[in-house]
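Shown here: the complex without one of its protein chains, the others still in place.
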Amino acid sequence: MKTLELGYIHIKDIIIGSESKVENGVLYVDEAALKALVLEDENLKDVSFDVAKPGESVRITPVKDVIEPRAKVEGPGGIFPGMVNKVEAVGEGKTVVLKDMAVVTAGKIVGFQEGVIDMSGPGAEYTPFSKTLNLVMVCTPADHLLAQDPDATLPIENEKKPEYEQAVRMAGLKVAAYLGDLGKNVTPDETETFSTPNLKEGIEMYPDLPRVVYVAMLQTQGLLHDTYVYGVDAKRTLSTMLWPTEIMDGAIVSGNCVSACDKNPTYIHENNPVVHELFKQHGKTLNFVGVIITNENVYLADKQRSSDWAAKLCELLGVDGAIVTQEGFGNPDTDLIMNTKKIELKGVKTTIVTDEYAGQDGKSQSLADADPLADAVVTGGNANEVIILPKMDKVIGMLDYVDVIAGGHAGSLRPDGTIEAEIQVITSATNEMGFGKLSAR
Amino acid sequence: MSKRVVHYINQFFANIGGEEMAHIEPELREGIVGPGMALNAAWKGEAEIVNTIVCGDSYFAEHEAEAKEKILNWVKEIKPDFFIAGPAFNAGRYGYACANICVAVQELGIPVLTGMYQENPGADYKEKILIVATRDSAAGMRQAAPTMAKLALKIMNGEKLGASCEDGYMNNGIRVNFFEKERGAKRAVDMLINKLNGKPFVTEYPMPSFDRVAPNHAIKDLSKATIALCTSGGIVPKGNPDHIESSSASHYGEYNIAGVDDLTSETFETAHGGYDPIYANEDPDRVLPVDVMRDLEKEGKIGKLHDYYYATVGNGTAVASAKKFAAEYAQKLLAAGVDAVIMTST
Partner (left out) sequence: MTNNPRVRDVYGSKYCVLYQDCSFNELLFAVRDKVDKGHRLLTHPLSGSVKPNETPYKSIMISVDRGPIDFESSSLISSAITAATDKKFEKYVERQKTFNKRILEDFQLVDYCVITSAIESARTGL
């Protein structure tokens, strides 16, 4: 039996100042200390912090990642193993969580980057991160990463972009872990416990319940398309298994932000909605066996191998049902259909979660691949839906690239400051782990 | 000012009679008849049925052109803001009439709405006109009428259409976003539990389905008929002279088979890239059955095998392209006096 207790500390306000602590639901942040922590990375020259609150006329863009601060209080390992803490298996004991808030990293890595979080207005309806108190950090690259080209509209030298991406990714994780640590000595407002029996125990405990596995597909295709598991670039892995609680301890982190609507920020991995919903039914209507993670590579033989392995693990576990979630659009549809088909052909019933690219008029074919065996689909909505985002009083990050972000189009940043864009620019709008309520018919 | 609505119903719902009265011609009545009461009441004065058109189901089916003309003339004269037909539930001819008259009225620029059971043949028109999904019998009137009334009013007021499941219309092929009550992950878990327990569940995205084409009337005397062969299986003369692509084909080929009794691996092959070509190349008759057609010709079972066949590759070829090819060579087949076509796929 693997058991993890999550202790939730509800954060009601964030104050940037000269001391770091959590007191009476208020997070105080020592700006100098955080800065020093971030600037340990020689690839970063500066970092600025800002707070965005729900309901404010604030736009954050371009969003790179969103992270929930957590820390291990009891049990082996540390949060974000293999990334921030040493690589030791996590997922049991006690973990403290700073709830109702998030660390948001913003930084321009490529010119066409995207990811918009509006804290109010119509865009706020579509992103879960309009409801969290956000500590936003904008990271400036170090001089040695800067382009020599005087015409450069983006500051970074092309060759150095992967280094800058990594620096911003790590900065966010380090800050989230640092803030999580502040909760270690605070009594949580509430706790929730998650227990997963091992295979043998599970069968003995729930002999009559259908056994269900969760198959999480991780996008793994190169710069800005990557996901890391215990510090390993997931494109170099075979499909494997995790305890569901390992994910809650930050075993999976995101390096993904192109087409922001259906990329899983680290926050959504930590709060994986399928894992949580399966736990709610665990022992009642089903027996939640565990999580299979599988990648979405570019190389076709990799797709073949990974989907074979996902199906093989389902077979080996002898499960009755599987929920499959994908990440991204286009070629991941091929992985999704391959996984679903192969798992169904093993006699395992599937439900899949995806989103759609049905065109602005909703008339185009939604997925790039299809199969009649995928007969139980949950959709996160049509990412091509057009939305007008009003001008905000304040922008954190940079706005000058919104007119080239995916889903925007020429002139999408109008002279009056409003943005006409597809909802695919909005962070997690059509999340394919089923985090949100948006759907389509 | 209240919106003006014309309502179309059949003889049964007008209380004239059942099957024995299905022959009655269209008639125009003032005001509300039968199920219009429920619609009118739901509109609470915002819209009102000014006229009801009653037509026998058999009459519409057998005299479609006349019926349509008569009804359209009335509608043109009345100039209503909206046209509503049915609901027809599971009555096949009624549903067919409702759908067809709605299509015709919609062409006049007047918004329309009908309602029927999803398996009613009239429901085939769901991508052309809005159709509210109803139960399979008139017992479903109590649910159908308010849904239809609400949706009709929404359209009359120029409001944006919600998703099909919100507004109760049959999926019309246009995907519309909306916010569900539960998040996606919960919906997925609930759906899986139903699927595991053999209980009904509704997918939120049905995998793409294909056009259904109603077959033509049967040929009375095959022994006098000229039959043509066509294929999307890519059978072409050896060497693929027209360079038909192995996928996403941009054109079709026209090939003479006069005097050819058998397709052989020396003379024909497949250009198709979407299936294992070994067996088609070994004996192309397996895809384009010229050999058996010649046998039938000799036996007098068919009049004649047409001298030309038309071929393209169906592999990923856009439906729109396929339609365009067929529309073009169908004219050639008609001009050549071909009576029927055997279309082989792979």
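Letters A and B mark the chains in the order given here, with residues in each chain numbered from 1 onward.
Everything below uses one rule, namely that a contact is a pair of C-beta atoms (placed from the backbone, for glycine too) under 8 Å apart; a residue touches a chain by one contact, two chains touch by 3 or more.
All values derive from a computational prediction rather than experimental measurement.
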Chains in view that the hidden chain touches are A, B
Of B:Ser2, B:Asn157 or B:Ser248, the residue touching the omitted chain is B:Ser248
Decide which residue listed in A:Lys64, A:Lys161, A:Arg211 or A:Arg441 touches the omitted chain of the complex. A:Lys161
From the listed residues A:Asn43, A:Asn134, A:Gln219 or A:Thr379, report the one that touches the chain absent from this view. A:Gln219
Contacting the left-out chain: of A:Asn43, A:Ser259, A:Gln281 or A:Asn431, that is A:Ser259
Contacts of chain A with the missing chain: which residues? 110-112, 149, 151-154, 158, 161-162, 219-225, 235-236, 258-259, 263, 297-303, 328-331, 334, 357-360, 364-365, 368-369, 384, 403-404, 406, 409-410
Chain B residues touching the chain left out here are 245-248, 273-278, 315-318
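In this section, only the chains that are shown with their structure count from here on.
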Intercentroid distance (Cα basis), chain B paired with chain A, Å: 43
What does chain B use to touch chain A in their complex? 163-166, 171, 173-189, 191-193, 195-197, 201, 203-208
Residues on chain A engaged by chain B in the complex (per definition of touch): 125, 210, 212, 273-274, 276-278, 280-281, 285-286, 320-323, 325, 349-354, 356, 358, 361-363, 365-367, 370-372, 374-382, 385, 423, 431-441
